[in-house]
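Note that one protein chain of the assembly has been removed; the remaining protein chains are unaltered in position.
Labels run A, B and C following the written order; every chain starts at residue 1.
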Amino acid sequence: MANQRPIRVLIAKPGLDGHDRGAKVVARALRDAGMEVIYTGIRQTPGMIAEAALQEDVQVVGLSILSGAHLELFPRVIEELKSRGVDDVLLFCGGIIPHEDIGTIETLGFKGVFGPGTTTTDIIEFVRAHAPVRA
Amino acid sequence: MFDERTREAARAARARYDAEVAAEGREQERPFVTTSGQPVRRVYDPTDLAGLDYERDIGLPGHYPFTRGIHRTGYRARTWTIRMFAGFGSAEETNGRYRYLIDHGDDGLSVAFDMPTLMGYDHDEPEAAGEFGRCGVAVDSLADMEILFDRIPLGAISTSMTINSPAAVIWAMFIAAAEKQGVERGVLRGTLQNDILKEYIAQNEYIYPPAESMRLVVDTIEFASREMPLWNSISISGYHIREAGSTAAQELAFTLADGLEYVRWCLERGLDIDEFAPRLSFFFNCHNDFFEEVAKFRAARRIWAREMRERFGAKSPRSWLMRFHTQTAGVSLTSQQPEVNLIRTTLQALAGVLGGTQSLHTNSWDEALALPSEKAVRLALRTQQVIEHESGVVNTVDPLGGSYFVESLTNEMERRCLEYFEEIERRGGVLPAIEAGFFQSEIADASERYQREIERRERVIVGVNDFAIDEPLEIPILQMDPQGEARHLERLRRVRATRDPDRARRALRDLEGATRDGENVMPYLIEAAHAYCTVGEICNLWRRVFGEQPISLSI
Amino acid sequence: MPSKSNHEWLNATYRKAVERVPERDALFESSSGEAVEPLYGPEHLADWNYHEKLGYPGEYPFTRGVQPTMYRGRLWTMRQYAGFGDAEESNRRYQFLLQQGQTGLSVAFDLPTQIGYDSDHMMASGEVGKVGVAISSLEDMETLTSGIPLERITTSMTINATAPILLALYVAAAKKQGADLRKIGGTTQNDILKEYIARGTYIFPPRPSLRLITDVFAWCKDELPEWNTISISGYHMREAGCTAAQELAFTFANAIEYVDAAIGGGLEFDDFAPRLAFFWACHSNFLEEVAKFRASRRIWARIAQERYGSKSARSQMLRFHTQTGGATLTAQQPLNNVVRTALQALSAVLGGTQSLHTNSYDEALALPTESAVELALRTQQIIGYETGVGDVIDPLAGSYYVEALTDRIERESWAYIERIEDIGGALVGIEQGYQQREIQESAYRLQRLAEQKQRVVVGVNEFVTETVVNPEIMRVDPGVDRRRAAQLEALRKRRDGDAVERSLQKIRASASTDENMMPLLVEAVEAYATVGEICGVLREEWGEYREVLTI
Partner (left out) sequence: MQAAELVEGVLAGNRRALARAISHVEADSPTGRELQRALYPRTGRAQTIGITGSAGAGKSTLVGAVTRDERRRGRTVGIVAVDPSSPFSHGAILGDRIRMQDLTSDPGVFLRSMASRGNLGGLSETATGVVDVMDAAGYDVVIIETVGAGQDEVEVATAAQTTVLVTNPGAGDEIQSMKAGLMEVAQVMVVNKADLAGADTAVTQLRALLAIADLRAWRPPILKAVAKTGEGVPELVDAIDEHHAYLRSHEHGDRERRELARKQIVALARAALHRQALETAEHSGALAALVDEVAGRRRDPRSAAEILLGAVKREWGEAALAEPTPENAAR
């Protein structure tokens, strides 16, 4: 079993928003799908998120935000990741994100943008399909 | 219901409470009444149900007197049929709309016809000018019917048709269309509105005099009870009475009175009540006054069951139970701030469901402005689906049963209905009352009262006489296909040119003979439909035989 | 009584009917997963006593409503939660809502304000004005309330960790308007326990937080008698996924914690209890929600009378605000949300709410636009003016189902309340993550039910349409950060720095005492000390709370 490597995912809530229902439901579903989920809790600064992604050497980073501050916070998370040389993680996000912002967020490097009503199955499949393989 | 001691205690406490409130004087100074003008008390408690007997007056679902619904399983086995009334322009366009609705979860079709069709004219007659496809689909012959139901399996879906004076003709064409699809008439499910009495009372789309019209209705009922066991031969409709401005109590009373009148005519024809009564169905409006509407539906079932069993001695429980379709109230929609109509429709639909309707049409929010757009119709459909799947009200049968207020209001609706029955009887029955303009004037009075209340702002209509805003409307209006009418007329011309002229002539001749001889006209109509005789040809034939009812009848 | 019992009917008739046409493959259950029976009848109310269970409106146990006249006297207060950007923009929105017929204000603050950071603080970056209005100083509060007569309009403020400071700001602004404080009405949410459980805008550890709350109770009793000092909220726990019964139980357990703290601080129950208010969610299960509201009044009346020996009816009556269920809104086919909200609003009214917020249909996408807010308000007006449901008090009373459901929710709630008591109370439960875990279990269950399509969400897992919705959405002016920073900089230059420093020192000194902090807070904000500065001092003194992992 030690040879089986579960996918490691970081689930984080950037900013000050405390509504963590979605983040927790996703964390739990990924766990139930056999992944190792590092859950950081609420009120994470972009620096904290990037540092966690680095130290935990995750393959995937998922951000949840409902406050509408995504266009401010997401670019800063990307910046912090880059400054640490973390350039090979799969990024996705979820929350209340207007459709017209999706393009911008994708340009930042987010491969999945999941709005309300997304099933956890969709997210699990997305992570399985796109998580980078680590030797 | 409650023991005497409980009620006695409640009476004392209630008196104390009422006195306190009166002393405080904080209630608004306005009459607290239902839309039917019935006063409502501030609070209802067991004292209001004195004399109510559970077994006798409420009972169990699926059991006499059906107050709690006609199905033992309520909506737990099957929810109501979502049936969206639709039709406009040519048969091609309407067929497209039907297939769209079915794709989005509509369970049953409901056909709206345009004015020429409703009045029995072909679209190339001068009376039809300018009316093509405006408020429904244009149908002249079987050729239109075939297109209207193209790729729609008539054996699998139920179809309701809102048609009255020419009901027998349109029905014959429908049966012919199904037969051409290879579906036997015996398995067809659906409803024919076919309610001529309410046309004289409220909607005015009659052609022939009452007695002759009634004969055609009885023909259809007879034919259905013999050959089409799954078909609702008539949908006795309060909807239009209500839309014309009646109160809920009047809607209830006049509709049930009409229903009883049809029963009498059928009995006179010599039909067995248990043979035809199970196929009678009803159609009610659902307006804003939430609890009054729920009570109306519950009372309707109880009254009908009692009348059928007690008065007419029907033996079969299936003759006792009232099945009905509901449509939310078109007149309650406003052209001001039209999105707000979505809310009205939602609440009305909920009342219809809590009242135990068998099928439901929800109006689209833009209908006060134009024919509904596709998106608006879909949203109306979603309204029903949200109630069905998300509100949980379908989980238990008759969830409001027992409510002091609702039961009390149900009793009250029944009482007022029976009062109207007596009044109608005093006037010699439904037809004499129609001829004397009784219904019409009652409705006119109610309508005027309602209008006055609005104008004096005793009754608030949100966005109309209060909370009004001044902003231009931006509504996507449904555009009809400009080629539709030409295409339709070309088809009508082609039908006349290409049909077998002898078969058509013979069919019309035989129909006339049967009409004059008092034979059931249905078999002759079906043959005429197959022969591609047109609606106008048939209705004009009857105009000659029966004469026309002058329009001066109503006040 | 019927000759045939429901039980017999179920076994004979009903079962036969189901054999012929089986029940739909659907969940017949309440939000707690309890089965809903096919039929409710008189036998469900067999041992049921009208006077014990219901009584009359305005009388113990208040099941039928807290006022004798209810909506025949006055409709509920239509109170739309609003706020975004800076004080000036929000003030404009309030003026709009008041013109449209809204009858009370409800202020949403941005996250920095809720968590005690000024708009120019590093932690506030990107969040200023996003989910509510940014208020850092008295200057902002004056702008926010400008042109709104605070003596006449009641204001509800959704603010918790920093509630005493925002209340101080409101009071200071009212004083500047020349208002009589004895006439100032409104509500501060001020409910920190549910923040630890579900909403997350806490700052300090529980003990000092509870002290601030009881300070507000005590101070308002004398200074601001018309103010609802706390709005003990189930809303956010429900939004986080708990069931209706849990919503009541966890909220009452929190209420008990507050009351005990206040009594422990030397207050008399009947002195402060009349100013306690509650705040419920209204979700989609139509009749369960009605039953929940009715049960909540009965439970509180019993807690007040039996647990605290209350003598005053005003302390026993549970008054509550309701908001329709934000979590029930879908981003797909957003107009369906109008339907949901209308149904939920009707539930709340049938349940006898004192005030109501109806969500806008576009809120699952972004902040609501003005036209969506207007439609949400119209929803309430239609219920109030067109449906007649307000003409009769507690119109569903007596319904076998509704009464049985009311009893059941009450029973389930008591069981939870007792379980929390056994743990050692709400606070201990929170520290152990008990409530959090229970809520997550329910949330996860709901999610699974939806994914397995056992629970249909129209437009999401059934009746799906492919069309992309791209409605007009509301955006907060992106320049608000810079503007706010400049405003604060100017303010800090302009004000009397020494006075600010002195007032902050007093607050620091009082942190370790049990002195009532409210007068000090009023003094500080009147000197134009900012929310962030005051919280900064208290953070240094009390430290910060860290969440408990409960997944």
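The rule is short, and it goes like this: a residue touches a chain if its C-beta (ideal position, glycine included) is under 8 Å from a C-beta of that chain, and two chains touch if they have at least 3 such contacts.
Just so we're clear, the structure is a prediction, and the values are computed from it rather than from any experiment.
Engineer: Which visible chains touch the chain that is not shown?
Structural biologist: By the stated touch criterion, the chain not on view contacts A, C.
Engineer: Using the touch definition up top, pick the residue from A:15, A:41, A:68 or A:98 that touches the left-out chain.
Structural biologist: A:41
Engineer: Of A:57, A:100 or A:122, which one is in contact with the hidden chain?
Structural biologist: Answer from the full complex: A:57 touches the omitted chain.
Engineer: What residue numbers in subunit A mark contact with the hidden partner chain?
Structural biologist: Answer for subunit A: residues 1-6, 8, 27-28, 30-41, 45, 47-48, 51-52, 54-57, 84-86, 134-135 touch the chain left out.
Engineer: Which residue numbers on subunit C touch the omitted chain?
Structural biologist: Touch set of subunit C with respect to the missing chain: 432, 546-549, 551.
Here, only the chains that are shown with their structure count from here on.
Engineer: Per the centroid of Cα atoms for each chain, what is the distance between subunit B and subunit C, given in Å?
Structural biologist: The mean C-alpha positions of subunit B and subunit C differ by 43 Å.
Engineer: Quick one: report the Å distance separating subunit A from subunit B, using the average Cα coordinate of each chain.
Structural biologist: Roughly 55 Å separates the two chain centres.
Engineer: Where the centres are mean C-alpha positions, what is the separation of subunit A from subunit C, in Å?
Structural biologist: Chain centroid spacing, subunit A to subunit C, equals 30 Å.
Engineer: Considering subunit C alone, which of its residues make contact with at least two other chains?
Structural biologist: Within subunit C, the residues that touch at least two other chains are 457.
Engineer: Quick one: which bits of subunit A touch subunit C in the complex? Just the residue numbers, please.
Structural biologist: Subunit A reaches subunit C through residues 15-21, 24-25, 27-29, 31, 39, 41-43, 45, 67-69, 72-73, 76, 96, 98-100, 115-117, 119-121.
Engineer: Could you list, by residue number, the parts of subunit C that touch subunit A in their complex?
Structural biologist: So the residues of subunit C touching subunit A come out as 111-112, 114-115, 117, 123-127, 130-131, 195, 198-201, 239-241, 327, 329-332, 363-367, 440, 443-444, 447, 450-451, 457, 460-461, 468-470, 473, 476, 547, 549, 551.
Engineer: Under the stated contact criterion, what part of subunit B meets subunit C in this complex?
Structural biologist: 1-2, 6, 9-10, 13-14, 17, 20-21, 24, 26-28, 32-35, 40-46, 49, 54-55, 59-63, 68, 71-79, 104-105, 288-292, 332, 337, 339-340, 342-344, 346-347, 350, 378-379, 382-383, 385-387, 389-407, 459-463, 466-467, 469
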